[in-house]
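Questions regarding the structure given below will be posed in turn.
With one protein chain withheld, the remaining protein chains of the complex are depicted in position.
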Amino acid sequence: MAVKTYREAITEALQIEMRRDPRVIILGEDVVGGLGGTNGEVEAAGGTFGVTAGFAAEFGRRRVIDTPITESAIVGAANGAALTGLRPVAEVMFMDFIGVCLDQMLNQMAKFRYMFGGKCDVPVVIRTLMGAGFGAGPQHSQSLHALLTAIPGLKVALPSSPADAKGLLATAIRDNDPVIFCEHKVLYGESGEVPDGEYLVPFGEANVTRRGNHVTIVAFSRMVLLANAVADRLAKEGISVEVIDPRTTSPLDRDSILESVEKTGRLVVVDEGDPYCGMASEIVSLAATEALDALKAAPVKVTPPHTPVPATPHLEQEWLPSPDKIEKAVRATLDSKLARAG
Amino acid sequence: MAVKTYREAITEALQIEMRRDPRVIILGEDVVGGLGGTNGEVEAAGGTFGVTAGFAAEFGRRRVIDTPITESAIVGAANGAALTGLRPVAEVMFMDFIGVCLDQMLNQMAKFRYMFGGKCDVPVVIRTLMGAGFGAGPQHSQSLHALLTAIPGLKVALPSSPADAKGLLATAIRDNDPVIFCEHKVLYGESGEVPDGEYLVPFGEANVTRRGNHVTIVAFSRMVLLANAVADRLAKEGISVEVIDPRTTSPLDRDSILESVEKTGRLVVVDEGDPYCGMASEIVSLAATEALDALKAAPVKVTPPHTPVPATPHLEQEWLPSPDKIEKAVRATLDSKLARAG
Amino acid sequence: MSYDPVMLLEAYRRMRAIREFEERMRREVQMGTVPGFVHLYCGQEAVGVGACMNLRDTDYIGSTHRGHGHCISKGCDIGGMLLEIYCKQGGLCNGKGGSMHIADLRKGMLGANAIVGGAPPIAVGAALTHRTLGTDGVAMAFIGDGASNQGTVAEALNFSAVLKLPMIFLYENNGYAEFTGAGYHLGGADIAKRAASFGMPAEKVDGVDFFAVYDAVGRAVAHARAGKGPYAVEAFAYRWYGHFEGDMQKYRDPKEVDRLRAAQCPLARFESRATAEFDIDVSELREIDEEIQELIEEKVAAAKAAPKPPREALYTDVYGSY
Partner (left out) sequence: MSYDPVMLLEAYRRMRAIREFEERMRREVQMGTVPGFVHLYCGQEAVGVGACMNLRDTDYIGSTHRGHGHCISKGCDIGGMLLEIYCKQGGLCNGKGGSMHIADLRKGMLGANAIVGGAPPIAVGAALTHRTLGTDGVAMAFIGDGASNQGTVAEALNFSAVLKLPMIFLYENNGYAEFTGAGYHLGGADIAKRAASFGMPAEKVDGVDFFAVYDAVGRAVAHARAGKGPYAVEAFAYRWYGHFEGDMQKYRDPKEVDRLRAAQCPLARFESRATAEFDIDVSELREIDEEIQELIEEKVAAAKAAPKPPREALYTDVYGSY
C-alpha cells in the first residue's frame, strides 16, 4: 500500500491492465499530445490531465491513439474495436460531451449484446470527467451519470477514492460489458492508500465508509467525502451516521442500501446530479418500495437545484451540495415525528 | 367538439398555430417529401406519418422545410432560428434518435437562457415519437422522456389523448422555453373528442382521468389508457381508483399527485421508460419525501424491465406494462398490511 | 481483365439469393406474415455482392437498415437470417434483433443498423482492430446517399484518414433517402468528392454492373490491405421498391420501376456479360436459380414453423454479468 492521488491511481490501473493484456488500447483527444506540432514527435500531454503520460513511449502509438475532436468516431471506433477483439478504453474528455456521441452509447454499445442475441462481448470502457467545482461553466461541469444508469446494457462506475478509482477501473477493463467510468474532476488531487499491484474492486458491491445506527446516508462520487465529513462531525454529538457509497450505480447494490435503511429507518441521499430522475430519487424510491415499513422519517434528497451549473464561482458553490446542507438533512430525519412511526 | 384521431389533433394544432403566427416554421426529414424525386415537385409525404400533409402548399416551402438526415443540424438550426426570432417546430422522427443530436438539446437549447443571463427566449419545439408496440426493434421503440425531464431548461410534454395532443402542442408552440413534445406512436390512431379552434392545455396541470379514493395511479402517455382500463375494471368490484395523467413531466404537477396520495394512501406509477432513474422512481420518491405519513402501503412501480426493447413481437408485449400487471400492482397496494400503518 | 469462374458463379448465386430473398419478403410483407419493417435491396444486388466478393470472413462490414443484401453478400446463413427476420429462436440474433439488426460476427458482419449513420464509426473501429493487431484485414461501411450527410460519416472519414486505417467507404447512392431524392438532399451533389476531400482515393462506379463494382472495390481493398489507408467508392444503383415495403412512392414516376426492371437489372447485366465474355454457361445460372428458389422456399417455411423465443429470453443477454 502506498499513498497515491486519485489521478495516479487511475494511471496505475491503466498501466497494469495494458501490461497485462495486449488487447487493451487507449484512444482519445491528446492522450499522447504533440503530434503534428513544431516540437518534434514529443509526447506533449499524455491526456489533458496527464493521466496517460509516458504511455505512448511504453506501449507504442498503435495502442495509445490520438484522435481528432470527433467523439462519435471515438466512441464508435471503440465499439467496433470491442466487437472485433480489442478491449478499448476511450476517453470522452468531459462528461458534458456525451451530447455529441450519445448514439454510440445509447443505441450501439448498450444494445449490441441484446440485439445480437447474446453472440458478442462488448468490452469497452469510456473514461470521462464529471462534476462541478472548478468554475468551468454550464457546459463543462455536469454530472450526468443517472442518464447513463437508465440505459440498459451499460454499467456505470463512480469511484470516490483513489483505491476505488484503481480497483473499479481495472474491473471495468476486464469486464465484458460496456462501462462508463465517471471520474470526478475535483477528486483528481485527493490522496489515499492504494493497494499495490493488480487490484480489483467488484461491481455492484457498495462500500460502507462509515458505520452507524441512526441515519443512513447514500452518497455518490465526490459527495461521499462530504457525507463522511458530516458523519465524523455528528459522531462527536453522539449521532451515529452510516455512509454508503454504492461505487457503481449500474449494477446497484440494492441489498446493502436496504439493509442499512432497515437498520436505521432514516435515509438521506446525496448526489451531484439533477434532482429529477436522478440517483437521489432512485434510492429514495428503492427504499419506499422495498423498505417502507422501516422508514421512521421521510427520506431527504440533497442535490443541486434543477438549474444548469452557473459559471459564477460563488453561485457554483451555492449550487453544490455541501456538508451543511447534508447535516441539515440528517437532522431533519432525526427531528421528524412521523405520524405513523412506531 | 368533434371526434378526431391523435394524429389529426396534432395536425390541427400545427395548422392553427402556423396560421396564427407567421414566425412558426416546421423543419424535418420529409415533412414535405418528394423533393428531388422523379414525380415532379409533388408533396409525397407530409411527414413520415402524414402529419404535415398539405402544409407546404398552404404555408410555402420557406416555412415547411425539408432537411437532409442530419438531426444535429435540424435541432441546431431550430435553436438558432429560435434565438433570432422564429418559433420553429422541428421533428426528430423517432425519440431514439436523440442520440445523434443530444448536444443541441442538453448543452444548447436547455442552457441558452440561463447561461446568457436571461437575455433571450428559446421558443423551440421538438416533436418526436416515443414508445414500443410496433415491433420496430430496440433502436426505434424507446421512451426516453425521463432523460430529457432531468435536463434543467427543457420542458417535456406527453399527451395521452387527442385533445391533450392538440392543446399541449399549441401551448408548446406559444411557450418561450424549449419543449420536447413526445408523441406516442401507438396512440396515433386513437380517437377522442377534440375542442374546435384555438385550444390550449396549460403545462404543469395534471389531468385526473378517473376519480377514486382507494388507490392513486400516476401514469404517463399511453400508459394512461391502460390505467383507465384498469380503473374501470376494478370499479365494478367496488375498488375506486384515481388515475392521474401529469401530461407534462417538466414542469410536473406535484400538488395534484400529492393531494391524491394524501387522500388514497396508495400509489402505483405506470411508465414506459426504464425502471431506473425514470418517472416511476421520481413519482415514488416524490410521495416518499413529501407524503410519507399518508402512505398506507408501499408504492409500486409498473415499468418495463431494465432491458432494451426486443424486436420479437410477443416479447415486446411481455416487455410492456399491461393492464394485468397494473391491476396486480393495485391489488398489491390494497393487500399490503403496512407494519406501521394506522 | 479476367475473372475466376468459381468466383463468378458464387457472385451470381449471392445476387440471385438476394433477389429471390427480397422478392419473397416483399410478398410475405404484403401478406402480413413479417413482423416490423422491412427495407428491400432489389436493384442494388451488384453493389453488395460486387463489394463483398473482395472480402474474407475475417474482414468486416458495417451495414444499414437495408441490410439483407449486405448479409447475403457477406455470406451469412440464409436460414439464420430468415429465422431472425421472423424473430424466431435460432435466428442469427436469436430473434431479438429482427430485420434491422441482423448481425453475424463470425462472418464479419457487424450488424444492420437502424440508426442512419450509426455503423460507419463502428466499422472504423473494426479497421482499427486490424491495424492494431497487424493483420492485413480490412473493414467496410455501407452508407446510403441519405446517410452520407450524417455527421458521423464525416467523422469516420477523417478518423480513418488520420490513422490511415484499412477502411473502405462504400456509398450506395440509390437515388433516394426515404421519400426525398438525392438531387435535393446532397449539397454539392457529389458524395465521392466529399470523401476525397478528407484525403483518400474516391471513385464512382455503375452499381448495376457487378464487374465495375467488383473491380473498383478490388482496388480499394488492395489499397487498404497494403496499409495505404482508407478508400471510398460511390456506387449508383436505384432501389426498385419503396423505402420500406408498403411505401406508396408518391415521389416517384410510377413508370420508373418498370424502366428499372427492364433496363437496370444487375442480374440480367451480369448474365449477358458473364455468358458472352467469361465462359459462363446459361444453364449453370439456371441451375443456381432453381437451387436458390428451393432454398428460400424451404428456409421461409422453416422460419415460419420455428418456435418463438421463450419468455425468459426477454431478460437474457442484457449484460454478460450483472
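Letters A, B and C name the chains as they come in the text, with residue numbers starting at 1 for each one.
By definition in this document, a contact is a pair of C-beta atoms (placed from the backbone, for glycine too) under 8 Å apart; a residue touches a chain by one contact, two chains touch by 3 or more.
Computed from a predicted model, the values in this text were never measured in an experiment.
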Chains in view touching the one left out: A, B, C
Candidate in contact with the missing chain, chosen from B:Ile16, B:Val32, B:Val51 or B:Ala81: B:Ala81
Per the touch definition above, residue among B:Thr11, B:Thr38, B:Thr52 or B:Thr67 touching the missing chain: B:Thr67
Hidden partner chain, touching residue among C:Leu8, C:Ile72 or C:Ala154: C:Ala154
Where the unshown chain meets chain A, residue by residue: 29-30, 33-39, 42-45, 48, 66-70, 72-73, 96-97, 99-100, 134-140, 305-308, 310-315, 318-319
Absent chain, residues of chain C that touch it: 149-155, 157-162, 184-190, 193-194, 196-200
Touching residues on chain B - with respect to the absent chain: 25, 27, 62-63, 65, 67-68, 70, 72-86, 88, 103-104, 107-108, 112-121, 152-153, 155, 175-177, 204, 251
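Convention: only the chains that are shown with their structure count from here on.
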Chain at maximum distance from chain C, centres defined as averaged CA atoms: A
Between chain B and chain A, distance of the C-alpha-averaged centres to the nearest whole Å: 30
Whole-Å gap between the CA centroids of chain B and chain C: 36
Whole-Å gap separating chain A and chain C, where each centre is the average of the chain's CA atoms: 40
Junction residues of chain A, two or more chains touched: 72, 103-104, 107, 114-115, 152-153
For chain C, residues that touch 2 or more chains besides their own: 95-97, 101, 113-115, 118, 151-152, 318
